[in-house]
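Moving on to subunit A:
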Amino acid sequence: MEKIVEIRWHGRGGQGAKTAALLFADCAMSLGKYIQAFPEYGPERMGAPVQAFDRLSDHPITLHCGITNPQIVLVLDPTLMATVDVTQGLPADGSLIVNTSKSPQEIRKELGLKNAKIYTVDASAISKDKIGRDIPNTPMLGALVKVSGLLDYDQMIKDTEVKLEKKFAHKPEIVKGNIEAIKTAYDKVKGEK
Partner candidate 1 sequence: MAIKKMGWKELMPGDAISGGTAAEFETGDWRSEKPIFHKENCINCYFCWAYCPDSAILLDENKKVVGIDYKYCKGCGICDRECPTKKEKRAITMETERK
Partner candidate 2 sequence: MPRIARTGNEAMAEAMRQINPHVVAAYPITPATEIVMIFAGFVANGVVDTQFVAVESEHSAMSACVGAAAAGCRVMTGTSSQGLQLMSEILPIASALALPIVLCEVNRALSGPINIHCDHSDTMAVRDFGWIQIFAENAQEAYDSVLQAVVIAENMQVRLPAMVTTDGFIISHCMERVEALEDAEVKKYVGEFKAVNSVLDVGKPLTMGCLDLQDYYFEHKMPIVESMKKAKDVILEVGLDFGKQFGREYGLVENYKMDDAEIAMVAMGSTCGTARVVVDELRGKGVKAGLLKVRAFRPFPAEEIKQSLSKLKSVAIMDRSDMFKNQGGQVFTEIRSAMYGGANSPILTNYIYGLGGREISLDDIRKIFAEQKKNAESGEVSQLIQHFGVRI
Partner candidate 3 sequence: MPGLRDLVKKSDPLTGGHRACAGCGAPIVVRQVLMSSKDPVVVVSATGCLEVVTTIFPYSAWTVPFLHNAFENSAATCSGIEAAYQALKRTGKIKEGQHINFVAFGGDGGTYDIGFQSLSGAVERGHDMLYVCYNNEAYMNTGIQRSSATPKGASTTTAPAGKVIPGKVQFSKNLTEIMVAHEMPYVAQSAVGFWRDLTSKAEKAFSIRGPKFINVLQPCRLGWGYKPADTAAIGRLAADTCVWPLYEVENGKYKLTYKPKEKKPVVEFLKSQDRFRHLLKPGNEAILESIQKETDKRWEALLAKSEG
């Protein structure tokens, strides 16, 4: 990885876009990357559209300006796409990953998007199935690792497991559910043929 990879997460306040951005960066750092993760801050409360960002690089990152042209955009809540231009600043060779049961082709049609790569994964369904609740941000991490190829999958799983075990020491079922959700999303995320 020569340069800096920039990522943008779209979600609604309370959905965990910030947490996902932090989790991903934390994991990337454990795997040797230089990272930045930061949310967009405003007076918004639960439910409002929010964004969070990641920067990853093999070299120290010094710049501290905002991210306007992310290579990867993740959408935690597909209903956002009706009101928020999630593709803003997305370059022609960028990637869009959407949490939805729909196919990438359907999303492309909905967005009227000419270029960029589109991927979909039903992270909410996976989350409900594996974790028991609709918290799509963890499975989306699996999809992101698959699509971006930025991190080594096995190492990423191992690292996340260690971190979750630390956080949920007395709730092993949560750790297991989350890891399975990440793995499932990794396997199931699909792009256009």
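Here, a contact is a pair of C-beta atoms (placed from the backbone, for glycine too) under 8 Å apart; a residue touches a chain by one contact, two chains touch by 3 or more; residues count from 1.
How these were chosen: all candidates are chains of the complex that A comes from, given by their letters.
The structure presented is a predicted model; accordingly, all values stated were derived computationally and were not measured.
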Subunit A: touching candidate in this complex (1, 2 or 3): 2
Touching residues on subunit A, where the partner in the complex is candidate 2: 22, 25-26, 29-30, 34-39, 41, 43, 61-66, 68
